[in-house]
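Can you keep this structure in mind? I'll have questions shortly.
A single protein chain has been omitted; all remaining protein chains appear in their positions.
Letters are used for the chains, namely A, B and C, taken in the order the chains are written, and counting of residues starts over at 1 for each.
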Amino acid sequence: MSFHLAPGAEGIRTRLFHIIFESDTPGAKAFDIALIIAILMSVAVILLDSVEAYSERYGQYFFYVEWAFTLLFSVELAVRIYCLERPTIYLKSFYGIVDLIAIIPTWLVLLVPGAHGLVMVRILRVLRIFRILRLMEFIGEGRLLLDALKRSLRQILLFFSSVLMVVMLFAALMYTIESPESGFTSIPMSMYWAIVSMTTVGYGDIVPATSLGKAITMVLMLLGYSIIAVPTGVFSAQVIRSIREDRYSEEACPGCGHDRHEKRARYCLRCGTWLDEESEDPRQHKKDKSQS
Amino acid sequence: MSFHLAPGAEGIRTRLFHIIFESDTPGAKAFDIALIIAILMSVAVILLDSVEAYSERYGQYFFYVEWAFTLLFSVELAVRIYCLERPTIYLKSFYGIVDLIAIIPTWLVLLVPGAHGLVMVRILRVLRIFRILRLMEFIGEGRLLLDALKRSLRQILLFFSSVLMVVMLFAALMYTIESPESGFTSIPMSMYWAIVSMTTVGYGDIVPATSLGKAITMVLMLLGYSIIAVPTGVFSAQVIRSIREDRYSEEACPGCGHDRHEKRARYCLRCGTWLDEESEDPRQHKKDKSQS
Amino acid sequence: MSFHLAPGAEGIRTRLFHIIFESDTPGAKAFDIALIIAILMSVAVILLDSVEAYSERYGQYFFYVEWAFTLLFSVELAVRIYCLERPTIYLKSFYGIVDLIAIIPTWLVLLVPGAHGLVMVRILRVLRIFRILRLMEFIGEGRLLLDALKRSLRQILLFFSSVLMVVMLFAALMYTIESPESGFTSIPMSMYWAIVSMTTVGYGDIVPATSLGKAITMVLMLLGYSIIAVPTGVFSAQVIRSIREDRYSEEACPGCGHDRHEKRARYCLRCGTWLDEESEDPRQHKKDKSQS
Partner (left out) sequence: MSFHLAPGAEGIRTRLFHIIFESDTPGAKAFDIALIIAILMSVAVILLDSVEAYSERYGQYFFYVEWAFTLLFSVELAVRIYCLERPTIYLKSFYGIVDLIAIIPTWLVLLVPGAHGLVMVRILRVLRIFRILRLMEFIGEGRLLLDALKRSLRQILLFFSSVLMVVMLFAALMYTIESPESGFTSIPMSMYWAIVSMTTVGYGDIVPATSLGKAITMVLMLLGYSIIAVPTGVFSAQVIRSIREDRYSEEACPGCGHDRHEKRARYCLRCGTWLDEESEDPRQHKKDKSQS
């Protein structure tokens, strides 16, 4: 990350910065692991607290544990802010917002009187679970996947537009053919059915009742079954390409600066300069011979 | 598109042609975006109008909005016809027919007295939604996908024929084994079940009741689960081929005969020979200079 | 096909052989198309006849049409046998058996008195539908697919054995955890559930009721969802390989007879002989020079 240290930062502040924002010293690694464990545990408590049977019996304990985690995360955020030169930039970044979402809901329940209402508490409980997103910092590298995704993005958007068009046409068709009693009460409802069928989920809460409807459903299912080959094929191709480009060396040509040569290339494909600096160019050799 | 302008077309007519049928000037781009928004909004109105709760409350407004869009699309079609030399050819083309489908249903309800009937109105409502197909003009490029699809078409048709054959045999088997009470009332109904099972949709509206039927179902499901690898594999291979062939030139190096150079290569990566025969090697140039 | 003509076959017999068993003359092509249409139509009649509503109204007509097709196929089989030298070999081959299955059931109903029973008729009706397999002769080429399938067969069998092992262990687990009331009445029944879940079919006729059962189901579903990547990956790789081997030339080395060279190869990879017979070996050239 590129958050800079306060300029006059000394001793403890610099050390805290290295521990919290980096991950290459033993202390920083220990901090990362402790943070991951704390997040997973606090999420587990939220999950268990939502189960009525547990919440009735252990609700009191869950309440204390939740407060312990909230205080912990609050202290952590305070330290983060303390050791940064421009904390507002951090607070506006993705991880800054996630940090705030991880602690604000619990504080709100305490501070805002109206927040004790049932609906409000339910929504705040959901918000707290978003602290799981902080783990993205630790798994969010995956450069190869992101590289392949970025390249196939255009094709996949194209695929999605086509899928939505097919869904809309089949939904409109079925809305005309099937009666509302079978569940096809509106076109949006038919679209829900069409997506359930085309993605091969198939809940079975809405199914065609007429023969014509069943015939159309068969076509839609076969379409959805085979069309999945398109994003899979595109993405496979891009992953293969990403792996293959590992074949390209990072070094630039000494002649023209071009830097995307296959590793096996011996001459620059742009200016013809000999690339392997450790050995001699056989052409040079020949010229030297012919000169002597 | 290749629709030609009326020959005596002057000033306004030429300008309209460029705005409507092309997309490389700011005006044309603005027109395209406005058209996309109008289509999406009018489709959204159709969707909402089909929901009874909304249609009862806002039906009157939807009616006016629908007429506004219909008038808009009618004017647009009139202008398209006005600035073309041979409008009938356009009207018979795919987008011409979609243009007509986008406006005719609403006019029909007004003009034809019998169209006020419930069934007729329902069908016309479906037809109006087909105006979404006009968006295909904007997403319908995807050359890479089409290229790969065209190449794997034969294999995919082969795959579909085999799937249908398997479906028919399993359907006939289950029709004999299972009783009509379980839903296997006829072979076509069993085929519906077989496709629901093989495509892994699995609504659950028809399920086997006997042990033998369940055993056969297991085989069918495993078959459907693994057979999806076939179109996916074929399509993946073709996408990879399409991407690769985009990158390598077909021409061989005049120096050493190596024939798998990337298109951007100017020097052979094996022997350093200048590849572009139509222009001169800059190195040669330098040598010539140093000699003179 | 490699069925030989009767030796003394003359005039009409030879001509019939070419029309029926080959497909490169206009007459033979017309015969093929007529046969495909007849098979599809007769199968359509079987399908419709199994629907009670149609069978009650048009049963009599279906009966006549079925007999017409049976006579047609019987005559065709008679002609096939007539123009072959060793008809018994044909009758024992795959297509010979399919030919017999296509006509025998209908004859049986007429000839065997006991065949009028309901169960027997139902089974015979199923058997008749197997005549669809005769179409395999027309779609059964797909050399690329078969090639790729043959190569990935070993890996796919491995995959299936692993899937069945996973299914068995999860089935046994769920049989212990869930009560018979939820549908897990026996291990085979649990296996049916495990396959329904793992292949992502998900009928919903048997679903876990306990929390532990649901947790195990989540693991099984995620496993089934991601494990499909294995056969798909293996098959994709093999199709790509099959396409790539198109890169190999068919011509044998004049030196050693080796016949699997990449098309771009200039020297035999086995004996080093110059492969391109139309041009001269540069090595030879050098030797000639050094000799002179």
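Note that in this section a contact is a pair of C-beta atoms (placed from the backbone, for glycine too) under 8 Å apart; a residue touches a chain by one contact, two chains touch by 3 or more.
Treat the numbers as computed from the prediction; the structure is a model and nothing was measured.
S.K.: Considering the complete complex, identify which of C:I36, C:L72, C:L91 or C:M168 is in touch with the unshown chain.
M.R.: Touches the omitted chain: C:M168.
S.K.: Pick out the residues on subunit B that sit against the missing chain.
M.R.: Touching the missing chain: residues 200-204, 232, 236, 256, 258, 270.
S.K.: By the contact definition given up top, give the residues of subunit C that touch the hidden chain.
M.R.: 155, 158-159, 161-162, 165, 168-169, 172-173, 175-176, 185-189, 191, 197, 200-204, 207, 211, 214, 217-218, 221-222, 224-226, 228-230, 232-234, 236-237, 240-241, 261-262, 264-272, 274, 283
S.K.: What residues on subunit A make contact with the chain left out of this view?
M.R.: 43, 46-48, 50-52, 122-123, 125-126, 129-130, 132-133, 135-136, 139, 142, 144-145, 148, 156, 159-160, 163, 188-189, 191-192, 195-196, 198-205, 224, 228, 231-232, 234-240, 243, 264, 266
Convention: only the chains that are shown with their structure count from here on.
S.K.: Chain contact graph: line, ring, star, complete or other?
M.R.: Shape of the chain contacts: complete, all pairs touching.
S.K.: How far, in degrees, do you have to turn subunit A to put its CA atoms on top of subunit C, rounded to the nearest 5?
M.R.: Rotation angle, to the nearest 5: 180 degrees.
S.K.: Centroid of subunit A to centroid of subunit B, CA atoms only: how many Å?
M.R.: 28
S.K.: I'd like to verify one number: the distance from the centre of subunit A to the centre of subunit C, where each centre is the average of its C-alpha atoms, in whole angstrom.
M.R.: Centres of subunit A and subunit C (C-alpha means) sit 41 Å apart.
S.K.: Which residue numbers or ranges of subunit A touch two or more of the other chains?
M.R.: Residues 200-204, 232, 236.
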